[in-house]
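Report on one structure; see the data block that follows.
A single protein chain has been removed from this complex, and every other one stays in its place.
Think of it as A, B and C in the order they're written, each chain with its own count starting at 1.
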Amino acid sequence: MRPYLHEVKYYETDKMGVTHHSNYIRFMEEARLDWMDQLGYGFERMEAEGIVSPVVAVSCNYKKPTTFKDVIEISVGVKQLSEVKLIIAYEMRLGGKLVCTGETVHCFFDGGRPAVIAQRFPAFHAALLATME
Amino acid sequence: MRPYLHEVKYYETDKMGVTHHSNYIRFMEEARLDWMDQLGYGFERMEAEGIVSPVVAVSCNYKKPTTFKDVIEISVGVKQLSEVKLIIAYEMRLGGKLVCTGETVHCFFDGGRPAVIAQRFPAFHAALLATME
Amino acid sequence: MRPYLHEVKYYETDKMGVTHHSNYIRFMEEARLDWMDQLGYGFERMEAEGIVSPVVAVSCNYKKPTTFKDVIEISVGVKQLSEVKLIIAYEMRLGGKLVCTGETVHCFFDGGRPAVIAQRFPAFHAALLATME
Partner (left out) sequence: MRPYLHEVKYYETDKMGVTHHSNYIRFMEEARLDWMDQLGYGFERMEAEGIVSPVVAVSCNYKKPTTFKDVIEISVGVKQLSEVKLIIAYEMRLGGKLVCTGETVHCFFDGGRPAVIAQRFPAFHAALLATME
């Protein structure tokens, strides 16, 4: 899987002169959606198959600041896949050095009710499993 | 009509140490929605009456910078009201001094087609007129 | 300590019709800065005393969605205070119901080097301790 690149925008910096910490949560979303695309489960296909998967938790550890024009390389992977929960892990690097790590936790819904991923979305489940090998 | 107050947030500043210029467009939206509320045409009522009114143009003149913790006072008024177009004007002040002026232009739609405001939304039209007196 | 109120802005919603999850990280910052003000350690005083305290980690658990015009009540408190680390906890409620909980982890720097909070900033340390009683 190809890592996702985010070039920090001027408006993403704050008065400390660095990327505001809230933006990394957005970079993680960008990287995740790109990774889903690469997985064959882009936004349109998920919508078409009725996969609704809200972020139920997020965490982020800031190692080094970044700033305007920095190109952050974000690698994405499955950390844990249970019956009803998916944990995705992120590593963000600048020039090879780790600047931030993060995780997002996702549940899956089917008509408003939690769904067992492997049963309700077997192809998606298989695609996720394949990334873990 | 009571002016709207926006206290500048830390994340609204940029690496120049001032409020990023794009945020004033958001402050204008906040002030406009508050003004509509005061006018008796809050978001819920507009939705209920089927009033769809996208921003078709926006402009902003920056006079003085603002920064974190500044409380910007925004006054809102109708600049022009024609059959199919509404122009709203904004004045933003800090400690009485003008920091920014702006305008937004709005059209109105009825089932996807432009609507004559006075005919389709007479009560709203009357409320707008009343602010101009 | 008085809880912080954030009214969700239109531009903070996303195409799902709810508050985008990244914004809660910003709400936590707003609430924390307000809480510091109440504590007597507002931004200006911290700057004047040379207290530099970056966010080194953040986490957020989303319980229920919120949307435009919702007024979120955010309570802030010290979860843990060690020699060199401060963990702040947040509870966000809407109409009394928990919508989100979160934590931020902070270190303190003195001239670019990690500082022992109680030694370098004794008054601030005492103020933090006082909130825990």
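Simple rule for what comes next: a contact is a pair of C-beta atoms (placed from the backbone, for glycine too) under 8 Å apart; a residue touches a chain by one contact, two chains touch by 3 or more.
Note that the structure is a prediction, hence the values are computed from the model and not measured.
Checked against the full complex, the one of C:Tyr11, C:Phe43 or C:Phe109 touching the unshown chain is C:Tyr11. One chain is missing from the display, and on chain A it is touched by residues 9-11, 26, 29-30, 33, 43, 68-69.
In the full complex, chain B touches the omitted chain through residues 16, 21-23, 25-26, 29, 54-62, 65.
Looking at chain C, the residues touching the absent chain are 10-11, 13-18, 20, 22, 67-68.
The definition used in the following text is that only the chains that are shown with their structure count from here on.
Relative orientation of chain B and chain C, expressed as the C-alpha superposition rotation angle, is 180° to the nearest 5. Because chain A and chain B carry the same sequence, their contact can be compared by residue number, and over half of the numbers here are used by both.
Chain centres were defined as the mean of their Cα atoms; on that basis the chain farthest from chain B turns out to be A.
Distance from each chain's C-alpha mean to the overall C-alpha mean is smallest for C.
Chain geometry summary: the mean Cα position of chain A and that of chain C are 24 Å apart. Chain geometry summary: the mean Cα position of chain B and that of chain C are 30 Å apart. Separating the centre of chain A from that of chain B, both taken as means of CA atoms, is a distance of 35 Å.
Shared interface positions of chain A, i.e. residues touching 2 or more other chains, are given as 16, 22.
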